[in-house]
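A single protein chain has been omitted from the complex, and every remaining protein chain is retained in its original position.
Showing subunit A:
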Amino acid sequence: MKIYLKIWRQSDAGSPGQLVSYELDQVIPHMSFLEMMDTLNEQLILNGDRPVEFDHDCREGICGQCGMMINGRAHGPIPHLTTCQLHMREFKDGDTIYVEPFRGAAFPVKRDLRVDRSAFDRIIMAGGFVSVNTGQAPEANGIPITHEQAESAFDSAACIGCGACVATCKNSSAALFTSAKIAHLAKLPQGKMESGKRVLSMVAQMDIEAFGHCSNTEACEVECPQHISVLNIARMNWEYTLSRILKK
């Protein structure tokens, strides 16, 4: 396959960037999108050019590091997929592919396709901790939790923090990410005790980081590689309103 690429190149956070055109021959349909990018980078290095920088780690769809806007959609044209799990067979010979970094006021571009997503870390930090006394391992059945409850909490906890929800949101809202973290702990007895305090500080941090309002378009759920449900957002709204009303 021959692929024409238009990739966002930007040397650092302060400089303006632009789309640069590249041509890549001998792309194999079985290549993952990131392997195609590796091939391009090898070519760039051989020519003495600076390779395209992009985030990646596990390359098996669970770490949440890789994230690119491919042809105007987060993680490419297929819903519920990470960039590393996208393969070149989804494209045709001679296609032009636009590759841009995830964008949003809270996601500044560091270089090329590499984006600073540390705002997510600060939201998690704002959530604090679950008060569990250290000591001997507690009896496993000391706190009764139903299977359904555990599964539901795990569904929320499955978020890998890739940022596709923010990238695809028309307002760059982090509602899905933040709500998944809030709901995950609020659904379990250990986390429930401090859920009121947690939701207030995490939402406050989310707003400080300059994420937008949630318009409930539900685009985030469509692009989320982990199928995180928008019902988490409803849960966050409920917990937040309740906490504001009950707060002393």
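What we mean here is this: contacts are C-beta pairs under 8 Å (C-beta built on N, C-alpha and C of every residue); 3 or more make two chains touch, one makes a residue touch a chain; residues count from 1.
Operating definition for what follows: contacts and distances are computed from a predicted model.
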Name per UniProt, for the chain absent here [options: "Peptide/nickel transport system permease protein", "TonB-dependent receptor", "Aspartate carbamoyltransferase" or "Succinate dehydrogenase / fumarate reductase cytochrome b subunit"]: "Succinate dehydrogenase / fumarate reductase cytochrome b subunit"
Sole residue of A:G72, A:P138 or A:P189 that reaches the chain not shown, by the stated touch rule: A:G72
Sole contact to the chain not displayed, among A:A13, A:I45 or A:A105: A:A105
Hidden partner chain, residues of subunit A it touches: 8, 19, 69, 71-74, 77, 79, 98, 100, 102-107, 126, 166-173, 200-201, 203-208, 210-219, 222-223, 230-242, 244
